[in-house]
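Other chains dropped; remaining ones untouched in position.
By letter and in written order, the chains are A and B; residue numbering begins at 1 in each of them.
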């Protein structure tokens, strides 16, 4: 299987929702929803993508020969690469009905675990999605990160029970889901949380907690105050608010501010191992990749997920060799040019 | 009705003058006049539009959940949103003969008032336009802002009598109309006004007075000296002078200089509630939107105006929720990225 064949195969199932572009950059889908597009003018995903391209890697091969160590540890989860598959919901609506969310997560969680990484699973309108996701994670001995929407306290209690049964070691909440239509008029209300509310939720979760959807130093500091052990610098791929900055544009100042105190993940337009290298050079500990994993799974199921993971991992290792970083912690800001 | 249907309907009446583009950005119309195009090379409207796109909003949903208060007060006029429909003249010539100016203003003024905002009405070659506009405003109990061209003193006296009868609480003058062909060879002469002349006019008007067409700190200070209570930072959508800067490019320094002393409105390329949010973050108190209201009215009459207003308002409220601004005065420069 080549990546082109994987994409060609995926395109058959996903079009016209997603065109499975050679490199997913938000241009072909634009602002079309349902579909993988961004909100409003639809330039959110494209800006994310292009911001990485303006950061360049500095080659230096005058160094001892080594095989790079790409392994990563997230609160005890041992991974081959600092790469996670991102949470996606309503896949049948946005990407085509070859899979529903339950089927999708079942494949994704296992395939990621087999490939040596882990998946974030999604949450949505239908409670069975989290039920099934947590079961899938449990089957993989907890390798996976359930991602819960910012519901009100009582629904959250129910969700966290499921999370507990998943045997996962980490849990996440996409706090920015406040901007999704289906969360806007919930009863009891869902959405934004104060620091105190978030602190209570994190306590309730009883596990290392990652807040997804932070785009500013102020937000990161609030997540830290609330007790989060990590954040994902994310604008939800442009799907919850139109015309955000790119994540690569805000990552450095956030990493500078709180990078010593918590785990920093980042998503948005990361498409290759070279991009992963850049994210780490800008201060991230690991990255989350969403849309390309959907394509990989639609195009090749378990095998597609494995293929894409190994592609990203090999590119990361190659970049580390070409820039002189023997292990992830060697990747430094002086290895990039921007 | 979807926005696409509204546009499709409008396009039938407006083509080839206006193509009712998915987002009005000055590209399809370019420099074609009659029509909605800009003067000269025609890049004025496009630059206005693109300048807003380079200003990005910073998402932060770690805050107490609230329903945003979007209400705005302009010299006693209570409005649901800090948004005005802009003054447009010679609509039949520039947008198609489905409506003439009198019919257009009659619909616009009432529809805006019903939608909780207010319209600026236009002025032109034919005296009956202002007569009818003022009558329309009077019927809405003064909800509307008559906008008078910079005529000579005697014609202005006549116009202000009409304004008085409109029961409006605010009046405006588009001082930059000096650049429109039909004002160039008037007898008595119309066009630019000295500070003293403007002061006399403002006194004559006897109401809070807004000067439209200010693009520099110096101009704003002169308007203030002349007694204006507000200005509209505007380059007339590129229609009075070719190759101005974008309004978003000059707004911040103008707002810094006179924002505490007068009301600052801005127009030019504002197309969504996200753009409204940005304008307020840069120091504006409210915004004026012109071309899209023409499209809304041609495409859906009263209902179109209502639809577009609610679309803009909902986008503004959504952006406020996603950025943590509970009321308009919470919107601050630290919520944008540029």
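Please note the rule applied: contacts are C-beta pairs under 8 Å (C-beta built on N, C-alpha and C of every residue); 3 or more make two chains touch, one makes a residue touch a chain.
Because the structure is predicted, anything quoted here is derived from the model rather than measured.
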| item | value |
| --- | --- |
| Total identical subunits in the assembly as filed, 2 in place | 4 |
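We take it that only the chains that are shown with their structure count from here on.
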| item | value |
| --- | --- |
| Chain A onto chain B, rotation angle from CA fit, given as a multiple of 5 degrees | 90 |
| Mean-CA-position distance for chain B and chain A (Å) | 42 |
| Of chain B, residues touching chain A in the complex | 23, 53, 55-66, 272, 274, 315, 318-319, 321-324, 334, 337 |
| Contact footprint of chain B on chain A as seen in their complex | 40-41, 43, 47, 150, 175-176, 178-179, 189, 191-195, 197-198, 211, 213-216, 218-219, 222-223, 226, 235, 240-245, 249-250 |
